[in-house]
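Every protein chain but one is kept in place in this view of the complex.
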Amino acid sequence: MSSRAVLAAGVAVLTVATSGCTVANSGRGGYDPNTLRIVLSQEPPTLEPCESSLTSTGIVVRSNITEPLVERDPNSGDLQPLLSTGWRQTSPTEWTFDIRTGVTFSNGAPFTAADAAFAIDRAVNSDLQCNVDGYVFGDEKLKLAAVDDTTLTVETEKPDPILPLRISFVEIVPRSTSTTEKVREPIGTGPYAVENWDFGQKLTLARNPRYWGTAPAFARAEYQWRSEGSVRAAMITNDETDIATSLGPEDGAGDLGVPFQNNETTALRMQATEAPLNDMRVRQAINYAINRTGIVKALFRGLGDPASQLIPSGVVGYNDQLALWPHDADKAKALVAEAKADGVPVDTQIRLIGRTAQFPKIAETIEVIQSELAEIGLTVKIEMMDTASQLQYQLRPFPANTGPYLLMIMHGNQAGDAAFTMDQYMLSDGPQAAYGTKEFDEKIRAAEALTGQARQDAFAKLFAEEPQEIMQMAYLAHMKGILGKSPRVDYTPNSATGDEMRLSEMTAAGSDRTDAQ
Amino acid sequence: MSTQLDLVPVKPTTAIVGAASTRKSSRAVWFRLLANDRVAACAAAILALVLLTALFGPILMGHVATSIDLDNSNQAPFTLAHGWANVLGTDPLGRSMLARLIVASRTTLSVAIPAVVISAVIGSLIGMWAGFYRGWRETLAMRVADVIMSFPSLLLAVVVLYVFSPSAANIVAVLALTRIPVYLRTARAESAELQSRLFVDAARTFGASATSIITRHVLPIVLPTLLTVATLDFCYVMLAESSLSFLGIGIQPPDVSWGLMVAQGRTYLNSAWWLSFFPGLAIVITTVSATILAAWARIATDPGQRWRLTVPQKRLSRFAKTTKALS
Partner (left out) sequence: MFSFVRRRMYTSALPLIIVLLGVFLLARLTGDPTSLYLPESATEAQREAFAQKNGFDQPMLTQLGDYFTGVLHLDFGTSLRTGESASEMAFRAFPATLQLAFTTMLLAIVGAIVIGCWAAYRPNSLADRFSSLLSMTAASIPDFWFAITGVWLFAVLLGVLPTSGTDGPLAWILPIATLMIRPLGVLTQVVRGAMVSALSAPYVRLARSKGAGDLRVVTHHALRNAAAPALTVAGDLAVGLINGAVVVEAIFGWPGIGKLMIDAILQRDFAVLQAAVLLTAVSIFVLNIAIDACYALLDARVREPARV
């Protein structure tokens, strides 16, 4: 019996030892100074470029593996030439782009206007159901023509003054890319190319030797993923990674956490088609009851600014004169009482819906809001849901018989123009809007046709008027994110970092730089 | 030469202990059995305290537990500077940890106890029945247990709680369902083993019905093991509930349970360690006490082992026989 036991034990040990090699990678052996190590909060499901408006994909792909024709500078808001050297509106419904010469894809194929036409057509007009299609272009269909190797014309159905901005979302892929299936590992013109993807474990990008621009500082980039924020922060402090995304203020990164404005704004969207939320006084009471400043100070630890509108500064249309809705619990109570006296059913249970882990402290924020609303006389029930369930309440078509609900949303305007926000959230039939009026819709459409300063002023006026006329939202705060950054890397996060983390902007600390300190 | 093995206490003979005295009331006997084991008595006291807290605490401290005070968020414990209620610190919303712990005890116990009781009763009954009859009934019961067991319980809970919203009742139901196979297998194994014993055979010869054999012969023997399993399970259910909270589908705010407090506090380990530590400590203390009490109960309800508790512990070693080796 005992010899059998020994034999069994020996077999067991042998199995474990040999199989141990398959999962554990051959030892790291310290870090390679030429490799940039990054840890994300989740594995990108795919690197398909036409899905790059999805954060989990775009953060790896955009401007690293593939590039668009034009690129928005997140600090100035201006469009910079990238694969296109210049563009102009040649007719109300047509724009012409000049294509850069001397560019090759990482597989050696030359880049011409035909590839640009193909890529945009694939993203917008095909049956692939790309995310960038819905988010950026809505129902619009584009007509593309490669006039010659260096000229591309894009024709829209209706005049579109911000077409180049929309085009900046389309990543360019070679003509040989499949139009019937999405690709998991793309080819592009960017500074990096996919070297190896250990599914579930690690994604490695290597410097693209055929890149047309300045070679990036790091020869390789390794992406890993951990779902716990405190583990990502620990990896930074433990020097196991150089960049860590989506950290919370309490995760423990300490001085190695760099706060930055990440262009996300949180708000409560009120389902104003259901009683008692269909009464303006109740909606106003909700706005009075929420203590934005207190929440930002105590829960977000100052990492955020109380918000009066759904877009942060830096986005075209931001109204910098718009004051915060005042916090006045007594006024809120009075309004609720007044509505009750008029027969509005204020006792109906209102659901307060939030998405689990949407931002750090969301659970606590929701609890505070619920208690503040309970104090003014409303009956509010908290429902935290996972992403899939919460999206049912966020996107049209809404489920039937939901009753009145308040939905916590977090909107990131990646494009830098309020038109995207208005189309989604403020048109009465917008995909993420609960309520609006025809008159307001007209005003939005009119503003969207303008350009330049007139556009800015028109949008700003709309943001000021919305609380008076519609009041669909109770804005909370413009959020700040925290990026963990090790001392050996130089990088300043900007508002685009959450959606598009440009590896070429990261350099080794203390390296020689031509521009002055 | 005698070894450690020879010092293991064996049952003392009547010659040493003396003849049995007049019968005491059974209540007093149990109490005596408990008092003789100091550790178990301590555990019982702790459990009684937890139970009383769960019953009456929320009535007294309920309003303190829900008063949000954002200016007082994350205050450290062990200081009376912020009021006696905040002696164990405050949570990020400024609510008193002590009050929340007390209110949470009720939720936690009202999830754990029903789940354990339901699964224990159902599982044991089916298991004993299956073990008694053997044959196809046994196979059927074991395969049902296999089906339930092959769903990882956490996943089953996740799916069920997504489909039907995560209320306390649903959590109890799904946790009870996933634990039934444990009792089923244990009860069946012991019951099957007992079928070959002489006294069961004898009862059958007398024409006793299956129910009476199960209740009068099988149950008392299986009960100690089941009690041990039940208390270990109690511990598991409390931990499962906290894992569900970690995944976001346990008890939902503004309700509070110890598991939820531990899950919510995990992002603050660096800055506010008390948020996870105290509810975690509460879980550990409760389950350890329950386990100790279960170990005592196992001995006390087993007629063959009860003698260990009839004598106060420190005199137990006197009854170890020190035999000389027989060689």
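A and B label the chains in the order they appear, each numbered from 1.
By our rule, contacts are C-beta pairs under 8 Å (C-beta built on N, C-alpha and C of every residue); 3 or more make two chains touch, one makes a residue touch a chain.
Quick caveat: nothing in here was measured; it's all calculated off a predicted structure.
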Chains on display which the left-out chain touches in the complete complex: A, B
Residue touching the undisplayed chain, where the options are B:N36, B:T53 or B:S276: B:S276
Options A:E240, A:D328 or A:D490, residue touching the unrepresented chain: A:E240
Residue in contact with the excluded chain [from A:D32, A:D78, A:D148 or A:E228]: A:E228
Positions on chain B where the hidden chain makes contact: 3-11, 39, 133-135, 138-139, 143-144, 146-147, 149-156, 158-160, 162-163, 181-182, 185-186, 189, 192-193, 195-196, 225, 228, 232, 235-236, 238-240, 242-243, 246-247, 259, 262-263, 266, 269-270, 276, 280, 283-284, 287-288, 291-292, 295, 298, 305, 313, 316-317, 323, 325-327
Footprint left on chain A by the chain that the document does not show: 1-2, 12, 15-16, 19-20, 22-25, 27-28, 45-46, 127, 129-135, 138-139, 181-182, 184, 199-201, 224-228, 230-231, 234-235, 237-238, 240, 252, 386-389, 391-392, 395, 424, 431-432
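Here is the rule we use: only the chains that are shown with their structure count from here on.
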Whole-Å gap between the CA centroids of chain A and chain B: 47
Interfacial residue positions of chain B with respect to chain A in the complex: 66, 68, 70-71, 73, 92-94, 162, 165, 248-249, 252-254, 264, 266-272
Residues of chain A that touch chain B when the two form their complex: 229-230, 248, 250-252, 291, 294-295, 297-299, 356-357, 360-361, 363-364, 366-368, 370-371, 382-384, 386, 389
